[in-house]
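With one protein chain held back, the other chains of the complex are shown just where they sit.
In order of appearance the chains are A and B, and numbering begins at 1 in each one.
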Amino acid sequence: MSTSATALEQSLRSRTWERVKKGWYTFSKNPLSIVGAVIIVAVVFLAVFAPLVSPYPEHAGNFVDFDNASKPPSQAHLFGTDVFGRDILSRVFFGFRLSLIMGVTVISLTAPVGVTLGLIAGYKKGTWVETLIMRITDIFVAVPPLILALAVAAILTPNIFNSMMAVSLMWWPWYCRMVYGIASSLKNEFYIQSAEVTGASTFHILFKEILPNCYGPVFTKVSLDMGWVILLASALSFVGLGAQPPTPDLGTMVADGGKYMPDQWWIAVFPAIAIMFVVFGFNILGDGIRDMLEVEKT
Amino acid sequence: MAKRLLDIENLEAGFNVYGGYLKVLNGVYFNMDEGEKVGLVGETGCGKTTTAKSVLKILPEPPSRTTGGRILFKGRDILTMRKNEIREIHAREISMIFQDPTAALNPVFTIGDQLMTAIKYSNLHDGMTRKEIREKAVQSLKEVRLPDAERILENYPIQLSGGMRQRICIAMALATRSTLLVADEPTTSLDVTIQDQVLRLLGTLIQQKGTSTILITHSLGLVREWTERVYVMYAGVMVETADTAELFKNPLHPYTKGLMAAVPKLTGEGIAAGIAGRIPEYLNPPSGCRFHPRCAAVMDVCRKEKPIYFNCGDNHKTACFLYRE
Partner (left out) sequence: MRIVKYILKRLLHSVLVLLGLSILIFIIARVVPGDPARMALGPRAPENVVEKFREDLHLNDPIYVQYYHWIKGAIRGDFGYSILTKRSVTTDIKDFFPATLELMLLTGIIMSVFGILLGIASARNANKWPDNVVRIFSYLGVCTPAYVFAILFLLIFGYLLNILPTIGRLSPWIDHPPTVTGLMTIDSMIAGDFRAFWDALKHLIMPSVALALGPMAQEARITRSSMADNLQRDFIALERTQAIPERKIMSKYLLRISVIPTVSVLGLDFASQLGWAFLVELIFNWPGLSRYGIHVILNKDLNGITAVIMVIGVMFLVVNIIVDIIVSLLDPRIRLGAERSV
């Protein structure tokens, strides 16, 4: 009896490994996805090791050097300096740090909450639980996300933490909706019903039966979302509701630099390109993941 | 003496996919004369549809590639024709019925729109007025015994059942009075209860109009009932061909024999035997004879050389070294 169980386990494990290998193969065949992966790895590296790889790590904090202020890109300062004489390249690296932290934080908060609520709402479709959850979700998605985030962030004291809260508050409904769609369509599948009949707990059904079906779309969404969250956060800091000076935040840097256009263009342009770079990387990565999962399905 | 209609010589084609090149068709031979009803039988994945689509030149060019051979229709090679010549052929000579009627109909246009457009661009209806085209459309729907033809013209595919959709596809294929009809598993995706009806209808209409037909199917029973000659296909090659009656009386190729044995008989001799193994992967097909890994009578030469057709009687050929003279 036990030998057949372990044989089954082994075959399942090797099947999963096969899928991983096949998935990686598909992923690696698409040159664009590789580019995305490389970009993200580079950004993560720069973010994590910012203090070590930045040419002027102390410029990320309270630093002024008016002799060197507003200098165009040069050998000493690849991205030039801003009005306080701070090296923009270093600040961009630290800005990556901030962006990644915000992205990870927001998604770690919103994804679990949104996914769980979506599972519950989808499974309990037709009951008051579903109605309640989905109506609340509807309220949050009735307004463009950025606006709600702006409003919330403005009402609280402007700082990094609060802007993350603001973005999180309006981000969770999208996970909820997506998972709700999957969960409610699976609700009547036979394996769910048989689990119910054999007395499986709701917890088990939600998380062990339905949830695995959601991994793919959720995972894709997480990757794409990193980009969006960073964009949104940069918008909040653009209007001054995010990181406060002197913390280097990409959005704030673009806003500050905007004042000095067009003469000292580098102050705004390089942080802007940095934002695009990061979001681009996550977008391509997300696309690659999505393609990989689609091929797996066929 | 009936005219030679279609002649496929050594057709090789395949698809470029992520992992490499799927060499599906590995030297397909096929011919038929006017007025014949020829069957093309084989299991799913053996390349029947690819062959059919090659004849109609509707294989999507990337990712598919035709790497060799000729397809002679009335003496002219389809593979070398230009686009406008192909269009002529489509308009006047060849029609196709697809396997899945749901996929074959455009979901966002009415039946009327699609049917009337098909009639409009076929040859025999140049210069028809809109009214005449519409009448022809109604008439062709009545020919396939669809009730309430006028109303169906206004419907969308989503509103109709699978059987009705396939009848409409048949109507579209036959309304244009083509010389050759390629029917790719016309009833496979239908309910079993309807399959017979639709097939009979198709058979009657073909008879009436004298259309030469290639019937592609995986069902031996169908082939036995409806065709005069048969080609048996496996993994992108024709393994045997004969007059239908002869094939069933005297199958030669090991694969054909296996197929016949796999059909359960009503005389209740127990569960029918299958053929061990699976169809090969086209990324890395077997060398020599593509059937050799599954063949009970495999010989050394089968692993090394690709068999050609050997004559075994009237119209009866098989690609198997067992029958090498």
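Basically, a contact is a pair of C-beta atoms (placed from the backbone, for glycine too) under 8 Å apart; a residue touches a chain by one contact, two chains touch by 3 or more.
Remember, it's a predicted structure, so these values are computed and weren't measured experimentally.
Student: Among B:Gly75, B:Pro107, B:Gly127 or B:Gly221, which one is in touch with the chain left out?
Tutor: Looking across B:Gly75, B:Pro107, B:Gly127 or B:Gly221, the contact with the absent chain belongs to B:Pro107.
Student: Among A:Tyr56, A:Phe94, A:Tyr123 or A:Phe238, which residue is in contact with the omitted chain in the full complex?
Tutor: That would be A:Phe238, which touches the missing chain.
Student: Name, in rising order, the residues on chain A that touch the hidden chain in the full complex.
Tutor: Residues in contact with the chain left out: 135-136, 138-140, 142-148, 150-152, 154-155, 157, 227, 231, 234-235, 238-240, 254, 258, 261-262, 265, 268, 272, 275-276, 279-280, 282-284.
Student: When the complex is taken as a whole, what residues of chain B touch the one chain not shown?
Tutor: Those residues of chain B that touch the unshown chain are 53, 56, 58, 60, 62, 83, 87-88, 90-91, 94-96, 98-100, 103-109, 117-118, 121-122, 156, 158-159, 169, 172, 176.
The rule we apply is simple: only the chains that are shown with their structure count from here on.
Student: How many angstrom lie between the CA centroids of chain A and chain B, rounded to a whole number?
Tutor: The mean C-alpha positions of chain A and chain B differ by 50 Å.
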